[in-house]
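Reading through the structure tokens given below for one structure.
Heads up, one of the protein chains got dropped from this complex, but the rest are sitting where they should.
Chain naming follows the written order as A, B and C, and within any one chain the residues start at number 1.
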Amino acid sequence: MIKVENLTKVYTSGFFKRTYHKAVDAVSFEVKAGRTLCIIGESGCGKSTVCLMLTRLLDPTSGRIILDGRDVSSIRGRELKEYHRNVQIIFQNPENALDPRIRIKDSILEAIRNYGIVPRGSPEEKALLKDLMGMVGLQHEHLERYPWELSGGQIQRAIIARVIALKPKVLVADEPTSMLDVSVQAQILTLLKRLQKEHGFAMLFISHDLDVVRAVGDEVLVMNRGREVERGGTESVFRSPQAEYTRNLLRAFYYEKEVVREESYVAADQ
Amino acid sequence: MTALFVSFTAYALLYFSPGDPAELLLMEKTGGPGLQLNVVREYAEILGTNKGLLPMYKNWLVKMLQLDLGRSYRTGRPVWVEFKTRFVTSASLAVMATALSLLIGVSLGMLSAKYKNRLFDKLTRIISAVNMSVPSFWLAIVSMWLFAMKLKIAPISGDQGFKSLILPSCVLGIAGSAGLIRITRICILENLNEEYVVTLRAKGLSESERFRKHILKNISLPIITMVTSNVISLIGGSIIIENIFGLPGIGNYLIKSIQLKDFPVILGFVFIMSLTVVILNLISELVSYALDPRIRMEVYEK
Amino acid sequence: MKNKNDKKLCIQGAILLVLLLVVVFSGVLFGKGDVIHTDIMSQKPSLQHIFGTDPLGRDVLSRAFIGMRLSLLLGFIAQLICMAIGVIVGCASAYFGGILDKLFVFLQNVILSFPSMVLTFCVLMLLGNGIFSMMVALCLFGWLSYARLARSQVRAIKDANFINGAKAVGSSNLQIIFRHIVPNVIRTIIPMFTLMIGHSVLGIAGLSFLGFGVQPPHAEIGLMIRDGMSYIRTFPWLFIFPGFVLAVYSVMLNVVGDSLQDRLDIHDSANISRM
Partner (left out) sequence: MDSILELKNVSTTFNSRDGFVKAVSGVDLAIAPGEIVGLVGETGCGKSVLGQTILRLTPSSARTEGSILFNGDELTAMSEKQLQNVRGREIAYINQNPSESLDPVMKVGNQIVESIRLYEKISKNAAARKAGEILQSLSFEDPDAIMSKYPVELSGGMKQRVMVAMAMCGRPPFMIADEPTKGLDALVRGQVIDSLRRFIEYARCAGLIITHDLKFARAICDRIAIMYAGEIVEIAPKEEVFSKPLHPYLEGLIASMPQNGLHVLEGSPCSLIDLPEGCRFHERCRYCTDRCTRSHPNMKALAPDHEVRCCRYD
């Protein structure tokens, strides 16, 4: 369904002395409808950049993105708008994921109206909103609230509602539960899996929580410093990791051994 | 670069403004209208004001690069000399006013933050709100009337050296302190809510140690920025005050020159002033660069 | 806590409103005061003429309010223009970035490195004295503060996820600017607008005081103070009271602007309560 070939993003910085920073370096993968690919890696390994490029919120430096056999890595305007409908994203931080000045209802309607899914202000629109709310487990009254009146989990639900309204073919979830508590995380992840079964979208799931990855992913892509380290079926990667880096990551995550490895001094930006 | 642009803009503005400097100057010299056209022309020839904008500007620029700001049309003395003689008055006014505003602003701001929401704090906030809204020229006249006329403890006119600077610098200093009180208070209160203060408390530092060793340094940055912008607004902003108190400062002289289109003086003064502004900004940026590692990081990342 | 602040803001707003109404209707209320009466020249403040009369026998109180009306009107218009220009330039500069932003930063540096008073005088020289040129001079600087605020605000929210989210659900740049960015920015701009009106009223008075702005025979506070200065030894009320009126208005505008700012701040931080 969606395929990525040699996706690369290079940031240039510095005015006099140009420095190049390869945030993502020739990453390739493919996700089929109804399947989930998880990308794991430390913060700053480029996984969020992949998300932004895949949703075309950031232009790739080179490489191709192919949706249903069509290269979409440089489309513009109307085509891009159509692409956005097909490829949706859920962000990590629920706190600023919705415009704080706009009611939940209007945030969801923004998406629906942009694509004219149902006539504006029609009874169908109301019914659709009601359906969506039911689908993600929110009350009807939540529609009239502002984002800051909801908890993190509820905001993520509202965002999922907005995303599902567009019936996307691909859903990119950039650490959707890393800011949430365990019990809320379970609620959201179960919801996502259920919706995936119902709608059959392909999902690209980013996380640094390996347990989560194990629970939701069909396939895993391990990234380090912008490069692909290892790729394979979830169970096989977890059972018998091939790359040294993956082994380290697994050990550290399950507190098996003291991990002593110096990070770079400067906090890598996400 | 910026200074160059500024001087050119000023030059162009002046050039296109109505009124011919030669005519205006002659009018002032002879004391009335009714000049003959050829006299004006001749005078313009002497001054060099009959050429186009660009040649005139080029002339001025070439001289300026040789550090020659030219001579005043009006008095015939070098602009630099005119500037120097008035500089001391204006500079000491600015320095005294800034020192005073810093003293009042920071100390009241600190006390106000310390006694947050108590009577002292409320009073200070009211005073600073009023202070910020009162026109400084009005304050100047009222204080002149009160202290010079009624109480007779200050000289009226501005030719008595240091003594005549006291009242104007007090007025400017008080006017400048309003913003400082506010920013000091807000910054302290904001910093007290920061997480790092919790760490300092958890370490076992006492309140005064926390304040002396940490908070003071954290609030100094916005205060320095504010003081810089205060000083910048004093350059030229003290014109009205100099005018009211009749001080022989730069501003007063500049107004006179603008009215008479004394090109070299205006240009020279504006040039020096904007140079000062640029330098002050630079200093302030360097200081914040030195004080705040966060700004350093930003610069590196750019 | 929130209610208490709201109440305070309401009271302050009400006072300001009354003051503004007085000014709006000052023509009706005080029109008869701005007339020359040769029989009551330079009278001390009394019950009939609370602020006294000037050497032409005009009532100082009436003239002060009429002058205030002019100042406020001019200040309001000037700031409206500034705000429109500033918000558009600031938003565009920050949202699109690139050369546009660099150009803006350069322009800002140029304007800021002029001593503002001096540039104002230059403009006034170019256009001649009078109300129009004064407005131009005020706008020349005024828009910059709005633009800077708008720019910093937009830069702060531009990278917020909800902007990316809006893009992801197919909103165009224009839609994003008008639906998400402007409403978010305007909330910080409005308090500034109130504060800046107060600021420009002072500026107008200052310029008129120097003889560059409003010209006689218009009644204007700065002018009145200037005229009053000639009688500093004899009739102090001529400059004390007009300045007082000006200060009252300016204080109220500042106070309301401040409270507005505080209130909006509270709203911003009222998100998920931290434990």
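A few remarks follow.
Criterion: contacts are C-beta pairs under 8 Å (C-beta built on N, C-alpha and C of every residue); 3 or more make two chains touch, one makes a residue touch a chain.
Values in this document were obtained by computation on a predicted structure and should not be read as measured data.
Only one of the listed residues, A:181, A:198 or A:235, touches the absent chain: A:181.
For the options A:42, A:106 or A:125, the residue in contact with the chain missing from this view is A:42.
Contact with the undisplayed chain is limited, among A:122, A:139 or A:190, to A:190. For chain B, the residues in touch with the chain missing from this view are 194-196, 198-207, 213-214, 217-218, 221, 291-294, 296-297. Within the entire complex, the positions of chain A that touch the omitted partner chain are 42-43, 151-153, 178, 181-187, 189-190, 208-212, 214-216, 248-249, 251-253, 255, 258-268.
We take it that only the chains that are shown with their structure count from here on.
Summarising the inter-chain contacts, the pair of chains with the most C-beta pairs in contact is B-C.
The distance from the centre of chain A to the centre of chain C, with each centre set as the mean of the Cα atoms, comes to 47 Å.
The geometric centre of chain B is 21 Å away from that of chain C, both derived from CA atoms. Multi-chain contact residues of chain A, defined as those touching 2 or more other chains: none present.
Across the interface of their complex, chain C is touched by residues 2-3, 5-6, 9-10, 13-14, 16-18, 129-130, 132-135, 137-138, 141-142, 144-145, 149, 232-233, 235-237, 239-240, 243-244, 251, 254-255, 258, 261, 266, 269-270, 273-274, 277-278, 281 of chain B.
Listing the residues of chain A that touch chain C in their complex gives 52, 55, 57, 81, 84-85, 88-89, 91-93, 95-102, 107, 110-111, 114-115, 147-148, 151-152, 159, 162-163, 166. Contact residues on chain C toward chain B in their complex (touch as defined above): 109-110, 112-119, 121-123, 125-128, 198, 202, 205-206, 209-210, 222, 225, 228-229, 232-233, 236, 239-240, 243, 246-247, 250-251, 253-255, 258.
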